[in-house]
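The structure appears right after this line, and notes come after that.
Certain chains of the assembly are absent from this excerpt, and the rest are unmoved.
By letter and in written order, the chains are A and B; residue numbering begins at 1 in each of them.
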């Protein structure tokens, strides 16, 4: 069935925060060459504004130290690595969305850790030293990067304190929040601070308690953060993890609900809501992340999430990531938009396409948005379907009537899916090599590119007619831009003599 | 109709000289950045061994000079630009196939010129000075690049003396040849020298006379050169030139004939035959050069020309070229494999594919070759048809049975034609901009890439079966390489959980 759409001449603002923020493996990994290579690739195409991840205060960043001399112990803050990481972020046009955590060895009150790389989840032995660590770190950043720059770097207090990332109670988290938020404001009152950075467990209770606590104690609070994943609990098999997957609207519903809870508190109701992590699966060993399905699935979320949230930070931009140990193969189910060896995964293009969307929204449904910027249409389409039922979903077919932007236009289409931009399939055809030789790399990098085609459009009765069929688990972007036809300036041009050129 | 081919286990050597030599615009253009950019691109993919063009002794290279002081005139050889050009050739892994010409201003005996850039076609006022120019130039090159290097640089005497490039008679050319060949050998007897560099007019007479002259006078002669173009006379219309086109076998026939004439002279019969220029059209304003038709057409020639000729130098690698004035638009019918702004034309891939062919020829017909290198099959297919008859040629369909190189194999196919690697069509859809802005450039560079797809093959009764349909004016390359399937090493791998991955 073909859906016929008469696209209106003007629309509404497209609330599109697709490239506001992106997730990253722990900060210590940002020293790796491969990490920086991936960041360059992502930034060239998507231009994320912020980057957020764990590990600022973990010991591999080397910041919090104590040193003894002549029987006296003193604190020493070592910013060698922090500066190197921040330098390379800024060089790549991205700013940190700082997450305060985890606990430095010398400040930990317990031994509970998370991940292969052992982030310490314990409350500090001294809240004062913790607060000083925050203020000193921010002051150092201000000294190095300038106050006017650093006041643009938001700060989030800890990560998912509602589960094993925090070896304390909710009340202890509130205490941590209070010390942290005040320490941030001590560096500069303009620096935005927020929380509670929870994942989707016991959400309402945590949110309400957090809001009430902050309001009651009049704590600094500039924005609200939480995480959203759409997968149901995991089944682990060897080196893999599998899930039942919810629909993408599951996340949209969560956002709506969060806004609803917020709206009960006038002091909080209009605050920015940052989803500081989201993805389909919450596990870096789940194949879904490497699929075309995921590209289409995430597109559905990006098409609407901006109505409710001020950012939604895809977890993560790169498969340089070690939470579940060092990756064991090029494709291994990692979170990244880019996998090892700089191969772009399908979902990379979801973000590239949405970063390129127009700021005016002319039409939106479950499978398509039509946007405009200046005199160019940008249309994004998707058709997700969980193929584990062994049934292909039918094509989503459209006939679009677009108000013309000139007598003639160029349509350029980029397609992801099937034989194109599906490198995991090519890699599987290759026999699933764990590491690549140069020839395999060349094949895979070409296999990761979308299919680009183009066509001429002519205005007819004030509109262009564009037909579009989106196949199962495909994602596409269409750009339509006005053409100034110079053919007449080509003296002696005879179309008959161009061997079939149209 | 599907052609069913049982490819044999072993074949014959594939006489493939596709990347032995390539043509270039006049040497002075090699100073341009755009020229060097194109050379890099071509060399990365095709790895030509030699490059040949005009203009070594033209005044824009600045070599031959006379200077006066105190009433005395002396000759001065200025190698500033020559060295710069040779440096950049060698840095790009290509050696010069030197053409001696045209006549320096100070040595010319007349004013007849060729091309927009006015190469002087007159015989020298002094054959002795001409000879000295050659020897001094070669000696300089030997001093700079080393004798063992320079003895690998062949030298051809003049260009197309049988038409307007030479303002003298045949006998005068023979005199020029004699002086030149001896001057070359004076620099080093190992340097190979040859001629007569004629185009396809009055060929037999020129060849026989030249052979007889050289034999009679016992002149140095190490190889024979001529040119081949397959287009009939031009019709000029404004900025374009059009032709009736011969079949590609026209050139193969010419080569056979040349070899036959050579075989009448035992001293010449087994000499190398270098086609120092070839193409479809001989005019740089003919649209054919920019088409997919040309890619397929040239493929037919490359598939067989090596049986008769030791090289066939495609005229030319780049549209940085000024024989018919400065190019007026991105696509303008130039000879190049690459057009302005570093956009690869379809025929670029003809050379890339043949440069990648195996050294063992297992099967060849009018539309396909099957070759092998080590354990990899390289198959190239083409289907040329002059669309000016408004009829699409039918697909060329094959079912190939290839002796297996393992239980499982990867097939990678690259296709040129139709919507892919057809940038002139995209440029036309764009309205035929003369120069490109950054967005147009990005679109065109992506449009210039072939479509790559891949598939898994399984051995069945000792063979792989591969079906192939080559559409009208398409060119394709298929590589088939053995796969070592590592799937079993993936602990917990469940194919059902990969969202449709096959």
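One rule holds in what follows: a residue touches a chain if its C-beta (ideal position, glycine included) is under 8 Å from a C-beta of that chain, and two chains touch if they have at least 3 such contacts.
The structure presented is a predicted model; accordingly, all values stated were derived computationally and were not measured.
Asker: Since every chain here shares one sequence and 2 of them are in place, how many copies does the full complex have in this file?
Answerer: If we count all chains in the complex, we get 4 identical copies.
Just so it is clear, only the chains that are shown with their structure count from here on.
Asker: Between subunit A and subunit B, what is the separation of their C-alpha centroids in Å?
Answerer: The computed centroid separation for subunit A versus subunit B comes out at 48 Å.
Asker: Write out the stretch or stretches of subunit A touching subunit B in their complex.
Answerer: Listed in rising order, the residues of subunit A that touch subunit B are 236-240, 242, 287-288, 291-294, 329, 386-388, 408, 410, 412, 419, 424-426, 428-434, 443, 446-447, 449, 451-456, 473, 483-487, 489-494, 496-502.
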